[in-house]
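The complex appears here minus one protein chain, its other protein chains still in place.
Note that the chains take the letters A and B in the order they are written out, and that residue 1 is the start of every chain.
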Amino acid sequence: MGITLNALTRSLSVFHLAASPCNNCDIEILDCLTPKYDLERFGIQLIGSIRHADALLVTGSVNRKAAERLKLLYEQAPKPCVVIAIGGCACSGIMFRDNYNFAGPVDRLVPVDIYIPGCPPKPEAMIAGVAKLIAKVRGEKA
Amino acid sequence: MSDTNIKTIAIGPYHPLQEEPEFFRLHVDGEIVVKMDVELGYNHRGIEKLSQGMHFDQVPFLVERICGICSTSHPFSYVLAVEDIGGWEIPLRAQYIRTVVAEVERLHSHLLWLGLAGHFLGYNTVWMWAWKAREPLLELFEKLTGNRNHYGMFKVGGVRRDFEDGFCHDLARVLDNLVPVLDMFKGAVSDDPVLRSRMEGVGVLSYDDCRAYGAVGPVARASGLNIDARRDDPIAAYPLVQWRVPVLKAGDIYAKALIRVMEMYESVSIVRQCAHKLLTVRGPVDLRVTDVPPGEGIGHYEAPRGECFHYVMSDGSNRPARHKIRAPSYTNVATDVKAVVGETVSDAALVLAAVDPCYCCTERMIAVDAGTGATRHSGAELVRLCQAKTERLRRGGRA
Partner (left out) sequence: MSMPLTGFADRFKTRALAWEEKRARRLYVEIRPSDLLETANYLYKDCGCRFVIATATDIVTAITVLYHFAHDASGVMVNIRVTLDRDKPAVESLTQLFVGAEWIEREMWELLGITFIHHPGLKHLLLPDDWPNGVHPLRQDFRQDELPPPCPGRGAEENR
């Protein structure tokens, strides 16, 4: 991983990519920012540019059009960049797998570090997933 | 078009507050939007084809996932379409339950929109308050079905779960707590002079344009079209309770916002009446339909965003032979082309959001230079421009 590891586990800049989702996961992600869960108190913030991202959150089953964008964005992200696949669609494609426009799932296109399944995963599940990710990243360093 | 004065503004494609990906290409001359192209396809998952490969009882789980925010609207319209084929009479208790589920969804969907609009306008407190107000509603459904959204309540012939009386009491309590919050939003929308000046006269859609595009929902009702599928083609328990359809004429963002606020009050009233009835109307909640005869049927329901339409053709087998789905945003997003042309870059994000697209389009807006194709503003920047204009007005400056 490298010298930026410490930075990664203290304050996480997260870029959210919606790759053919139904939006439920995306709304639950945003819910994490609202007062009940308040992700920002953990130092996690959503940012607007991939070029400053420590982490890439991907939702959706990734159709043909979205697949090119996903790969492009991952390439643009400065490494190390952890990829978090949120929701059943991003993890496996679930019921959209057999479709003519399916081009995913996410880990076929970019390496995924954490899978947070659910349809949609509750905000608590996402926070637990991020906590696991931080522990994993620290574990690799050790 | 080779006018070198016309710049293109790229909005997005991936803005944090935008969930849904579609591309809006704004052509801008100075500060004014002169043209807009919409590019879709980033969400197309071939659902109509997938539906043909599933049996009738599996389809509600599929169509629920067309859209995460109004995840009841599609299953509701779908089961209505299949029931239109079979002609069955749905048990009364199930009709009340369907109505409650649908209206609670309208509440949390409108609150979601209110929050997003608040964010675009630079009132992040509004965003936080509106989304906080959604939580008790989502928790109610988690208690009932196990999921905050995508609750799988609709099936052909009825609903999957019954309400206990305790749930009806919980529902009433949550609504009692919600009304003061709605009062606050109503006050904010109608009494704040800065908000009014931001929204009045902006993004106007005419009655004739609404007709030409086939616009539906609050977008249409804000321009004077008095249409509502729940009332026009009566379904579920809507004809059994008292409620009204708010309609305004101005066609601007202010009218669209006011209508959504007024609809929330109506939803509260409908749910209260239904919950009250459920304490005395007893009986089964499911017909246990086993076969769908050959035929074709139509189901449409007034989703928070407008009429959601499903057509199903059955050939007597256990799967749809054809399933056509039309979400309200399909017609409404197209109206953006008319509503945003002539507006300023600072208002563009708000105008696009006012349609309450089932996909939140703010991410994927790009402005292209009609002459050079160069990008001028990202999606995040467009939202910032929108917020900055509010700030200028608040300080007494010119828009």
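Just so it is clear, a residue touches a chain if its C-beta (ideal position, glycine included) is under 8 Å from a C-beta of that chain, and two chains touch if they have at least 3 such contacts.
Worth saying up front: this structure is predicted, and the values here are computed from it rather than measured.
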item	value
Option touching the unshown chain, where B:Y78, B:W131 or B:F309 are the choices	B:F309
Omitted-chain contact residue, chosen from B:S71, B:T331 or B:T390	B:T331
Residues in chain A touching the chain absent from view	64-65, 67-68, 71, 100-103, 108-111
Contacts of chain B with the absent chain, listed as residue ranges	40-41, 44, 46, 48-49, 84, 87, 211-214, 216, 226-227, 232-234, 295-298, 300, 307, 309, 311, 313, 322, 324, 326, 330-331, 334
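One rule holds in what follows: only the chains that are shown with their structure count from here on.
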item	value
Euclidean distance of C-alpha centroids - chain A vs chain B, Å	26
Chain B partner contacts - residues on chain A that touch it in the complex	15-28, 30-31, 34-36, 46-50, 60-61, 63, 65-66, 69, 73, 95-96, 98-102, 119-120, 122
Residues of chain B touching chain A in the complex	13-21, 41-46, 49-50, 53, 61-62, 65-69, 71, 112, 128, 131-132, 135, 147-150, 358-360, 363, 378-380
